[in-house]
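What follows is a structure written as C-alpha cells; I'll ask about it next.
Only one protein chain is missing; all other protein chains are in place.
Each chain carries a letter (A, B, C and D) given by its place in the written order, and its residues are counted from 1.
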Amino acid sequence: MRVARVVGQVVSTAKPASIAGRTILLVHDLDPAAPERVVGTPYAVVDLVGAGRGEVVLVAAGSAARVDEELASAPVDAAVIGIIDSLIVENEVTYDK
Amino acid sequence: MRVARVVGQVVSTAKPASIAGRTILLVHDLDPAAPERVVGTPYAVVDLVGAGRGEVVLVAAGSAARVDEELASAPVDAAVIGIIDSLIVENEVTYDK
Amino acid sequence: MRVARVVGQVVSTAKPASIAGRTILLVHDLDPAAPERVVGTPYAVVDLVGAGRGEVVLVAAGSAARVDEELASAPVDAAVIGIIDSLIVENEVTYDK
Amino acid sequence: MRVARVVGQVVSTAKPASIAGRTILLVHDLDPAAPERVVGTPYAVVDLVGAGRGEVVLVAAGSAARVDEELASAPVDAAVIGIIDSLIVENEVTYDK
Partner (left out) sequence: MRVARVVGQVVSTAKPASIAGRTILLVHDLDPAAPERVVGTPYAVVDLVGAGRGEVVLVAAGSAARVDEELASAPVDAAVIGIIDSLIVENEVTYDK
C-alpha cells in the first residue's frame, strides 16, 4: 500500500452514481523514511475513512480499492483505507500524528 | 484515479464488438497542483461520460474500467469515469471548469 | 489502453497450450502526439486481431487481456485489441494508416 | 514478486476491521544482484509470515495479496508472503540470512 498525505479534493458532479456521495480526495505519496519528501504527482482516491487535509494516510490501489461491498461496482482504482498515527523506520519515529 | 485532460481521439474500425459503439479518447495526465503541467505520454481510454476535448477528467485504470455491466467483457483497461468541475490543492483552487 | 507499433514477434515452442495457436507479437509504445517517438522498451503481447509489423495498434494490459472467453484461462497480461486507423491530437491528425 | 527488506512499521488505529489484527510493515525493494542497493521508496505491506526488521522478504503485489481467505475482503494490495533465506544470482550467493 502507498503512504501519502491528503493535499486536496476533486469536485466532479458528472461522475458515476456508485460514488455520488463519496468524497474524492487528492493525495501525494511521500517517503516514509523522510515524510517531508513527496514522490511523483498527486492523484485522486475515494475516501473510505473521512481523512482530512494534511493527514498521512494508507492508500490501497487496484481492485483492492473495491473490496468494500458498497464499492464493488464502482469504477475506482485507489482508496484511502486508513489514517496513519505514526511511521517507524529503522527504529526511528519518522512521523507522529 | 488519474487526473487527465482530453487531448484527442483514436479512430479504429478493427476493434472488438464490445466497444464498437464507444468513443476511444486520448488523454494526457496532468499535475493537479499545476494543471498546465502534463505528465508522461498520452494514452487511450474508453469514454463513459461523453467528455470533450480540453476537459479535465477522472480516469480509472485496470479492472475498475470494466465494472460497468456493458463493459464487463470488453478488453479495456482505462476509462473516463467523470468530468472534473474543480481541483482544490492546499486550499487553493488550481482548476475551475 | 496503450498505443503501440508492432515491431516484431516472439517464437516460443515451450508455452502454455492455452496460447499454443496464438501469435505473440513484440510491440513498442509510441507517443500519439508524435508517433515517430517510441516510449520505453518493446514487450510481448498476444495478438487478437491479426496485426502486421509496422501497424499502429491498441493494447489492453492486465486482466483486460483475458476477457475473451478463449483466453480466460491463458496466462497473458497484454493483448492487441484493435488496429488503429488514425490518431487525432489537438485537432491534428498525427497518424493515418 | 518483489524482493525487499523490512525497514519499519506503520501504526494506524483508524483502519478497516479486516486488517485490524494485522501488522502493517514498511519494506524497501532491493536489487537481488546487490542487496545493499535499495530501489525506489519504502511502501506499506500486510505481514503474512511474521517478518522482522532487517529481514529480506518476498512481496506479492496486487490481487495476489488477497488470495488468503482471511484477506479476501481486505483492502490490501501488497503482502509479505515469504522470508528469504538466500539469493543466488549468476551462480553467486548475493545474500544469505
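As a convention for this text, a residue touches a chain if its C-beta (ideal position, glycine included) is under 8 Å from a C-beta of that chain, and two chains touch if they have at least 3 such contacts.
Small disclaimer: the values here were computed from a predicted structure and weren't measured.
Visitor: Which of these touches the unseen chain: C:M1, C:A74 or C:L87?
Guide: C:A74
Visitor: Would you write out the residues of chain D that touch the absent chain, in ascending order?
Guide: Chain D touches the missing chain through residues 1-3, 29, 31-33, 39, 48-49, 58, 60-65, 67-68, 79, 81-91, 94.
Visitor: Quickly run down the residues of chain C that touch the omitted chain.
Guide: Against the left-out chain, chain C lists 7-16, 18, 24, 26, 41-46, 53, 62-63, 65-66, 72-78.
In this text, only the chains that are shown with their structure count from here on.
Visitor: Can you compute the centre-to-centre distance for chain B and chain D, using the mean CA position of each chain? Integer Å is fine.
Guide: From the centre of chain B to the centre of chain D is 32 Å.
Visitor: For chain B, write out the residues touching at least two other chains, lowest number first.
Guide: 62-63, 65
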